[in-house]
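Note that one protein chain of the assembly has been removed; the remaining protein chains are unaltered in position.
Chain lettering (A, B and C) follows the sequence in which the chains are written, and residue indices restart at 1 in each chain.
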Amino acid sequence: MTVRNIAQAINDALDLALGKDEAVVVFGEDVGRTGGVFRVTDGLREQYGAERVIDSPVAESGIVGVGFGMAVGGLRPVLELQFMGFSYPAYDQIINHVARIRNRSRHRFSAPLVIRIPYGGGIGAAEHHSESMEAIYTHIPGLKVLVPSTPYDAKGLLLAAIEDPDPVVYLEPIRLYRAVKEDVPDEWYTLPIGAARVEREGDDVTLITWGAMTKETRQAADLLADEDISAEVIDLRSLVPLDLETLVESVGRTGRAVVIHEAPRTSGFGGEVVASVQEECLFSLASPILRVTGWDTVFPLKRSEHHYLPSASRIAAAARRTLES
Amino acid sequence: MTVRNIAQAINDALDLALGKDEAVVVFGEDVGRTGGVFRVTDGLREQYGAERVIDSPVAESGIVGVGFGMAVGGLRPVLELQFMGFSYPAYDQIINHVARIRNRSRHRFSAPLVIRIPYGGGIGAAEHHSESMEAIYTHIPGLKVLVPSTPYDAKGLLLAAIEDPDPVVYLEPIRLYRAVKEDVPDEWYTLPIGAARVEREGDDVTLITWGAMTKETRQAADLLADEDISAEVIDLRSLVPLDLETLVESVGRTGRAVVIHEAPRTSGFGGEVVASVQEECLFSLASPILRVTGWDTVFPLKRSEHHYLPSASRIAAAARRTLES
Amino acid sequence: MLAILTPSGNLVAPSPLEPDVVRRLYRAMVFARTYDRKGTALQKQGRLATYASFEGQEAAQVGSAAALEPEDWMVASYRDAAAMWMQGYPLELLFAGRTGDERGGSPPAHVPVLPPSITVGGHMVHAVGLAWAARLRGERRVAITYFGDGATSEGDFHEAMNFAAVFNTPCVFFCQNNGWAISLPREEQTKSETIAQKAIAYGMPGVQVDGNDLLAVYAATEEALARARANEGPTLIEAVTYRIGPHTTADDPARYRAGTLTDEWRQRDPLERVRLFLSERELWTAEWQEEIEAAAASEIDRAIGLAEEMVPLGPGDVFASMYADLPRHLRLQQAENMAGWG
Partner (left out) sequence: MLAILTPSGNLVAPSPLEPDVVRRLYRAMVFARTYDRKGTALQKQGRLATYASFEGQEAAQVGSAAALEPEDWMVASYRDAAAMWMQGYPLELLFAGRTGDERGGSPPAHVPVLPPSITVGGHMVHAVGLAWAARLRGERRVAITYFGDGATSEGDFHEAMNFAAVFNTPCVFFCQNNGWAISLPREEQTKSETIAQKAIAYGMPGVQVDGNDLLAVYAATEEALARARANEGPTLIEAVTYRIGPHTTADDPARYRAGTLTDEWRQRDPLERVRLFLSERELWTAEWQEEIEAAAASEIDRAIGLAEEMVPLGPGDVFASMYADLPRHLRLQQAENMAGWG
């Protein structure tokens, strides 16, 4: 056990994977010499060499497309796209090739690779550095989409993703990289893909979220607790596949739910969660399922971030609203 | 008035727009000499010249990025991406530039352009030629997303899109191009953006759809009518902005709804519709809102298309299910 | 432009191949043409979905593929059936794909050929990754990728070329410049005088070759492969050829090009010059021609038969290859699809 933050837990997972399996390579812009813009890959090039921890030219489609070829050819690439706002040039490769080769070839070929993408706002970064566009990845059949929010989950899910025979998009909440620390086992362990985590139990309302918004959601649960409202907090961890059973069990019990995400509301993943949950639990619902999300706007620059990011009080207000009916 | 199919109605709209406004240019792969792979731009190059109806090299990101520059520079480009499956290389330009320049520059610059994208399956085409990925465009703040399903709407919405001061993604249902004919006025007219059309009134259940699936949905309504079930059919026409009032009015009345789309289910636009409608109408709902959608799979090739595309009987079955509770 | 065999069948440089090998490759080209014409015919009968003819490009595909080792990776496009077949892709699977059956994309385990790319431009980077993986894994094999003149305009072409050169991956970029990208002529696709010179942008050698000259294509490819195998880096080859037929069976070339141009190119037919070469050496007779055409036709019929007799995929098969293990939501959807709707 070592106390690690999320960045360190991911670094540790990559270190173990590179050490264990010669097929693993780490490939992306600035991942080598400088250890990544968030230092997540720090020290790996020194340890495993420039042949396996590879600094790429600035070309995201190329990173994913070449990584795809590597994976089909027998490697296990862990690719990094520097920010979600720069992942879009690779969208074509991801949807048209990475996610399809198994089906296109009826299992003859596959692309077991991981695409790591830092995402989310709240650090006062420049334009395009604060996006939360997970929904566009969850809509691609053939992918799995993971979003850890704790160091323990980050390591266990990344190792599971690397072991997984299919491509995984692995989203890293930027503003949590160094915000949470906890004891993380030093050895190899994996967490099941597709299992949500009940982060806090409660009876009155279910708060459903993932990634960076777990923090504000927990804070909202605290605010509610002060008013004797008992909120259950669920961290999805895996968006695809979605652990619908855990959600249905919880909402079936509480009869009230709020889904929280940082992405714009329209066609965000929250819509999927609401639609799936109401299908199973409609008659247990005492109130509409509400969404607290980013606005349908561009993520603002530093000075207006607080006007955009869902806050604990906004989440708590929505939870209270579900309790009004 | 002239009887036109959808392809002809679009051609007519482009013809009028090119004729009326010198700033309008049509730009895309094969739109000129050969009139587009669906012949939608047939004859326009002959009439307006190669300077305004422009055959592009094979480069989708370039088409949209250059089109963006044209629009900022004072033109009104109508861009064509040949199939939705080939629109992804342009996703970065669309989300990071087209949809953002107005906000980035606080109204100083804008990109009034239209991106036409044929979409949807059912014509036995090759891989990537049958996609319905409207959801990934509806999730981009700053865009409008339209999907006509009739010749009249196709013309009126396209002209509205060309007049619109903001960028519009205009999706053309491939298998309806020549499947529907109707009288279409010869003169310039526009339809409001953001208004759904109640295609058929009914009391028992609301069927909500758009684009190509309007056909199967109508057929389902016929099947239901045979069983004395009165289905209201709503064609959204505009996904963003969404005409929530019309939906809420209808579902509030029928208490039952099915959302139908061809795209994969997970994070499809259906989730958005369900989430928004239940928020407004929960207490009027007599049954969960169901979704009949494409599967969370790759759209299959010709011989298996019928195993994928939502059929009238599948839609009708879902509608019946909503009536069971 | 590298040329060895003139349209009249004369050598302007020594042949890189023994006459009997040329004879074997001629047979392969005849096979390819027979297959191609059959493809168009079958589509007209409604037995295939859209078909993309490669008539006129047989030397480019057969000559280049002939230079490969059996374990070399091939990443090609919708118009490259002859090259894929040369590298071991079963004919019946090529047909199956064209009928609209996913199993057409599943070659046997020993065939190192990816299913054909339908997107233009996106597949070249894959060859870079495959070549790279081979080198890292200590395999001797290299990768070749086939693409058209139109594909060179896509950003992914650029990224593929750049990555290949920067990382010195053992691969060969084989461009069939067939004059057209659907309706866009090569001259409007790019203003560079040749496609080959695009290699200069990446510090990579580029070579332009008469793509209708079997021997020149073979020689250029073989040299590029040798460089790749010796870890001397990638090469871009531009094979100048012509698409005699329509873009696909859904296309009408009369809308955008003069028939006279096509007629001119027919004079530079890739098969005829080899026939003259063989004939000169008494390695060709009309009887033999009939014989190989008949053999091709019957082998092709056999393959069509196999493709058409495949038991149709069922409603569950849409899901069957989406993941190694189907997640729960897909298992539920699969069950729902298999149950059907009254």
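Here is the rule we go by: a contact is a pair of C-beta atoms (placed from the backbone, for glycine too) under 8 Å apart; a residue touches a chain by one contact, two chains touch by 3 or more.
Since we're looking at a predicted model, the values are computed, not measured.
*Asks:* Among the chains present, which touch the one that was left out?
*Replies:* Touched by the chain not displayed, across the whole complex: A, B, C.
*Asks:* Just name the one of C:A49, C:M204 or C:V274 that touches the chain not displayed here.
*Replies:* Checking the options C:A49, C:M204 or C:V274, the one contacting the hidden chain is C:M204.
*Asks:* Which one touches the absent chain: A:S61, A:N96, A:T138 or A:S238?
*Replies:* Counting the whole complex, the residue in contact with the absent chain is A:S61.
*Asks:* Which chain C residues would touch the chain omitted from the figure, given the whole complex?
*Replies:* These residues touch the chain not displayed: 153-159, 162, 165-166, 188-193, 197-198, 200-204.
*Asks:* Name every residue on chain B in touch with the hidden partner chain.
*Replies:* Within chain B, the residues touching the omitted chain are 23, 25, 51-52, 54, 56-57, 59, 61-62, 65-75, 89, 92-93, 96-97, 101-110, 141-142, 144, 165-166, 194, 240-242, 244.
*Asks:* For chain A, which residues touch the unseen chain?
*Replies:* Interface residues of chain A facing the absent chain: 29-30, 32-35, 37, 55-62, 85-86, 89, 124-129, 265-266, 295-298, 300-305, 307-308, 311, 313-314, 316-317.
The rule is short, and it goes like this: only the chains that are shown with their structure count from here on.
*Asks:* In terms of Cα-based centroids, which chain occupies the most central position?
*Replies:* B
*Asks:* Farthest from chain A by Cα centre, which chain is it? Let me know.
*Replies:* Centre of mass proxy via C-alpha means gives C as farthest from chain A.
*Asks:* Could you please state the distance in Å, as a whole number, between where the Cα atoms of chain A are centred and where those of chain B are centred?
*Replies:* Here the centre of chain B sits 30 Å away from the centre of chain A.
*Asks:* Taking each chain's centre as its mean C-alpha position, how far apart are chain B and chain C in Å?
*Replies:* Each chain reduced to its C-alpha mean, chain B and chain C end up 36 Å apart.
*Asks:* Find the geometric centre of each of chain A and chain C from their Cα atoms only, then give the gap between the two centres in Å, rounded to an integer.
*Replies:* Between these chains, centre-to-centre, one finds 40 Å.
*Asks:* Name the residues of chain A that each touch 2 or more other chains.
*Replies:* 61, 89, 92, 96, 103-104, 141-142, 240, 242
*Asks:* Which residue numbers or ranges of chain C touch two or more of the other chains?
*Replies:* In chain C, residues 102, 119, 155-156, 322, 329 touch at least two other chains, as defined above.
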